[in-house]
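A single protein chain has been removed from this complex, and every other one stays in its place.
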Amino acid sequence: MSSTAERAPRYIDAINQALAEAMAEDDTVVVIGIDVGAGEGIFRVTRGLFERFGPERVIDTPISEMGYVGAAVGAAMTGLRPIVEIMFMDFLGVCLDPIMNQAAKLPYMTAGALSVPIVFRTQTGAGRSAGAQHSQSLEAMLAHVPGLKVVMPATVTDAHDLLLAAVRDPDPVVYVENRRLYATRARLDRDPLPLGVARVAAVGEDVTVVTWGQSLRECLTAAEGGSPSLEVVDLRSLVPLDMETVLASVRKTGRLLVVHEAVQDFGAGAEIAARVADELFDDLRAPVRRLGAPAVPMPFSPDLERALLPSAVAIAAVAEKLTRES
Amino acid sequence: MSSTAERAPRYIDAINQALAEAMAEDDTVVVIGIDVGAGEGIFRVTRGLFERFGPERVIDTPISEMGYVGAAVGAAMTGLRPIVEIMFMDFLGVCLDPIMNQAAKLPYMTAGALSVPIVFRTQTGAGRSAGAQHSQSLEAMLAHVPGLKVVMPATVTDAHDLLLAAVRDPDPVVYVENRRLYATRARLDRDPLPLGVARVAAVGEDVTVVTWGQSLRECLTAAEGGSPSLEVVDLRSLVPLDMETVLASVRKTGRLLVVHEAVQDFGAGAEIAARVADELFDDLRAPVRRLGAPAVPMPFSPDLERALLPSAVAIAAVAEKLTRES
Amino acid sequence: MSHPDPSGAPVVDPAASAPLESLFASMALIRAFETRVAELYRDGEIPGFVHTSLGQEAVAAGVGLALRPDDYLATTHRGHGHCLAKGVDVDGMMAELFAKATGLCRGKGGSMHVADPRLGVLGANAIVGASMPLAVGAGLSSKLRRQDRVAVAFFGEGAVNQGMFHEAMNLAAIWDAPVVFVCENNVYAEFTDSRTMSRVPRVADRAAAYGIAASTVDGNDVEAVHAAAQEAVERCRVARGPFLLEAETYRSHGHYEGDAQPYKPAEESDAWGALDPLSIAEGRLLERGAGSAQRLAAVRSRARERVEAAVERARAAPPPAPEEAYEHVFHG
Partner (left out) sequence: MSHPDPSGAPVVDPAASAPLESLFASMALIRAFETRVAELYRDGEIPGFVHTSLGQEAVAAGVGLALRPDDYLATTHRGHGHCLAKGVDVDGMMAELFAKATGLCRGKGGSMHVADPRLGVLGANAIVGASMPLAVGAGLSSKLRRQDRVAVAFFGEGAVNQGMFHEAMNLAAIWDAPVVFVCENNVYAEFTDSRTMSRVPRVADRAAAYGIAASTVDGNDVEAVHAAAQEAVERCRVARGPFLLEAETYRSHGHYEGDAQPYKPAEESDAWGALDPLSIAEGRLLERGAGSAQRLAAVRSRARERVEAAVERARAAPPPAPEEAYEHVFHG
C-alpha cells in the first residue's frame, strides 16, 4: 500500500475516487447501504467517505434491503441523489420491487412529473467460491426492465467514469462492479467516453467479440494470441445499448462471438446475438455464437466453478472455430 | 353459468379442475396464497377448493409474499407439495429470493439431497389497463435462473395438463397463467403432451412463428389469413426448451418470427432467435425476427396499451415482410 | 389508546385545528368523487381497476388538512381520497381515471398511480406496502436538506404484515425521520378479515417493536383524526421523530368496484353504516349551530357539481397521442 502514490490506481480505488468526486461536486449526493459508513464497506469500496462527508451523507443501514433501497428511491424523488448499495447482486432477491416496480416505473407512470436520479451500486462475480447465492450476474434481468439503465464497468477508467456519469444521470442507473476486478490497476484515461457508448478495446480483423464486465480481460487475453485476429468490443452499458459500434465491427469482421460471465440461457448475450443476426443477416460469414456460463447454479468447488466460467482458452477456441465455419 | 354443463370449459375452469385433481390424487398437495381459500381467489381460480379440501390444504395467507412463498419452499423440502400463488407476476418484486435463491438452488447446492417439489402459480397479462405495476410478463427473468422450470399455458388443455404435470414434477416449476385467457373456452384434448414438448398449433409453409401464452391467439389469428402460410409453434415451456420442434419447423419454412407479449429487449424471444440463427445459419432464408412489446412500462391508457402489444395484424405484417426478404 | 410518547407533551395548540366545516367539505368532495367514480366504472367509462375509499373519508380529510402543501404523501391503490384531501386538482384526477391527456399523469398512471409532485403527492401505488419505504425516503430527504417538510405514508392494515412495514418503521425510527405512518384499518384486506391474519388486533400495538410512538383513533370521527394527525405531523415538524397513527374505519364498498362482498357479515356492515363519517360531522355541525341542514346539503351538492364538471371535462378531453406511449421512459 505504501507504493500507491506511484502505482496506477486499482479498479476499487477508481470507484472510491468517483464516489468522493460525486459527493464533493453535489451535496445532494448521499451514499446509503449496509456497512458503507464507519465500516468503509465490506470490500472497502467506501473507505474514507464517512470520515470526510459524515454520517448524514454516508448512511449506514440495517439489513433491510427492501426498506432502505425503497427509501433511497423515495429520497431520489424528493431532492437527493442517492447512491445506494446492494452488497451482492444476488440480493436483488430481497429488493427487486423498489428497483423494478418503483424507480423504473414512476417517471413513466407520472409522465415525467417525477424523476428518480438514483444509482443502484452493486457487485457481482463468480470465481471466488462464494457459492450459488453470492455469485450471480443478473444484469439480464434488469436490462429487461424498461426505465433502468444498466452499466457494467470493465476497466479502471470506466469504474470511475461510468460511476460519475451514473450519478449525474437524471434516471435510475444500475452500476455493476465485478469484485474480481477490484485489484486490477491502470491509469485513468483522460477523455472519458460518455455513458451509452461502447468501446473497441482491441482492434482486429477476423472475429468481433462483444463483452462487458470482467469477461473483457479473458477476451483481451484471447485476443493476444493474434490468430484469429479478434476485435474486442467492451459494451460498457447494456442499456443504453450501443448497437452502432457493434454493427460497425461485425460489418468489418463478418463474425460475432458474445461472451459473458452470466448464465448463457436467456442471458443478455442473446439480445446482442439476435439483433446482429437479424440486422447483418447478409453480411455474416458465420453464425453468431455466444459463450456464457452453462445453466447451473454456481458451485462452491473452485475446480467446478472454474470449469464453468468462460476462459480465454475457450473464447479463442470458439473464435477459431468460427473462422473455420466460413 | 347455467349452460356450463353443455359448454366447453374455460381456461380458468381447467386450472381449477387441475388444482382439484392434483389435491385429490395426492394429499400432500396444498394450495397457499392470498385469498385463495374462503375468498376463492381474486380471479376465482380456486373456487370450491376451500369447501372441498378445508383450511389445512387451502391456506390463506397475510400479505407477506416473501414469508409465505419462503414458507412454501420450506414445506416443499419437508414432505408437502405446495402450489403457492403469486397473485400478479409483478409481485416477484417482493418474493424473488425464495424462488431464485432458495428453491432454484437448494437441490443443486445439496447435490440432490434436498428436493423442492413446488409450483409457483402466477398470472400475467397486459391489455386490461392494470397499469405498469400489474401488467408485466417476467418469464425471461425466471427462465434465466438455473433450477427453475417455466411453463406458460396458452390453451385450455395446457392450462390443465401443464398444471398437473407441474405438480407431479419433482422440481420447482413456475406456472404462468394469462388473465386475458381466463374466459376462453375449449374442450380438453384427450392425449396430453408432456411438460417440455412444444406443440405445432398450426401447420404452415412459409414462416415459422414461435410463441407462448396469450400471444398464441394473435398468432393463430394472423395465420388464418393464409398468406403467407404460417406454422405456429406453441412453446408451452421456456424451461425445458424444446428446440427440436422449433428447429424442425424452421428447417421446413426457412423463416422464423418469435412473438411474445413481454418486452422484446432482453426478453425470452432473444434466446430462441439467437439459437435458431446460430444452429440454422445455412438454412435460413431470411433473418430471424422478434415481435414483443417495446421497452416501455405498460401505460394505463387502453389506447396506448393496445398499440404496444403485438397484434395479429402486426404479426402478419412482419411475417409477410420476411417472405419478401428472401 | 395512546402509547407513551418518549419525547413529551403535545406540540399542537388545539385551537389551531381546522374547523369542522373545512373537514366536512373535504369529506363531501371525496364522497362525491368516489360515488361518481364507482358509477362510471360500473358503466365502463373508467378502465382498469378501481378501489374506492367510500366510508373512509374522515381519515383522508383529517390527515390531509393537517398537512402543508409542500409536505409529502405516498399512498396506496385506495388513494383517491388522500390525493383530494391534499388538494390535488379534481379535473386532473378525474381525467387521469379516464386515461385522458389532461390527466395528472397524461393517462399513463390511472387510478392506482395518480401523482402530483407539485403538491408533494408521490403517488398512489399498486404494490401493497410500497408507500412506506418511499415516504421514509422523502422524510429522510427533508431532514437531510434541513427542511421541515413531513412525509405521510398511507397504508391499510393488510399492509402491516408486509416486510416493508417492518423495515420502513425501523428505518424511520433509527433515522429519526419525519414520517407519519397512517394505517387506515378498514377491517378487510381484499376478501380477508385482517383480524385473522395477526394475533395482535391493534396495529398501533405493533409500533412498540420499533420504539415508535403510536395511537389509535376513531377513523370515522374526522375531528378526532384531524387532531391526532396534527399532533403527529407537528411532532415530525419539530423533529421529534416518526409516529404511527392507526385510524379505525370501515370499507363500505367492495375491495374493488364490482366485488359482491359475500364475506362481510350483514350486522357488521349495518353497524358501521350507522357510523357514516359525513353524517357524524353533519350531526355535530348542526348540534353546534355551525350550519343549517340546508347549508350542509349545499356543501354536498356543490361537491357533486364540482365532480360532475370534472367528469364532463374528462369526457371532452382528448386521449394521449399515440407517440406518448414511447415518451417519459427516461428523462435523459
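Labels for the chains are A, B and C, by order of writing; each one numbers its residues from 1.
In this section, a residue touches a chain if its C-beta (ideal position, glycine included) is under 8 Å from a C-beta of that chain, and two chains touch if they have at least 3 such contacts.
Because the structure is a prediction, the values reported are computed rather than measured.
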item: Partners of the unshown chain among those that are drawn; value: A, B, C
item: Listed residues B:Pro9, B:Gly37, B:Pro98 or B:Pro228, member touching the removed chain; value: B:Pro98
item: Residue in contact with the excluded chain [from A:Glu21, A:Asp35 or A:Glu279]; value: A:Asp35
item: From B:Val31, B:Leu49 or B:Met77, residue that would touch the chain that is not displayed; value: B:Met77
item: Selected from B:Ala22, B:Met87, B:Leu106 or B:Ala262 as touching the chain missing from the view; value: B:Leu106
item: Residues from chain A at the interface with the omitted partner, ascending; value: 34-35, 38-39, 42, 60-67, 90-91, 93-94, 128-134, 294-297, 299-305, 307-308
item: Touch residues of chain B, complete complex, unshown partner; value: 28, 30, 56-57, 59, 61-62, 64, 66-80, 82, 97-98, 101-102, 106-115, 146-147, 149, 169-171
item: Absent chain, residues of chain C that touch it; value: 161-167, 170, 173-174, 196-200, 205-206, 208-212
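Quick note on the criterion: only the chains that are shown with their structure count from here on.
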item: Chain A-chain B separation of Cα centroids, rounded to whole Å; value: 30
item: CA centroid of chain A to CA centroid of chain C, Å; value: 40
item: Set of chain C residues in contact with two or more other chains; value: 105, 108-109, 113, 125, 127, 163-164, 324, 329
item: Multi-partner residues of chain A (at least 2 other chains); value: 66, 97-98, 101, 108-109, 146-147
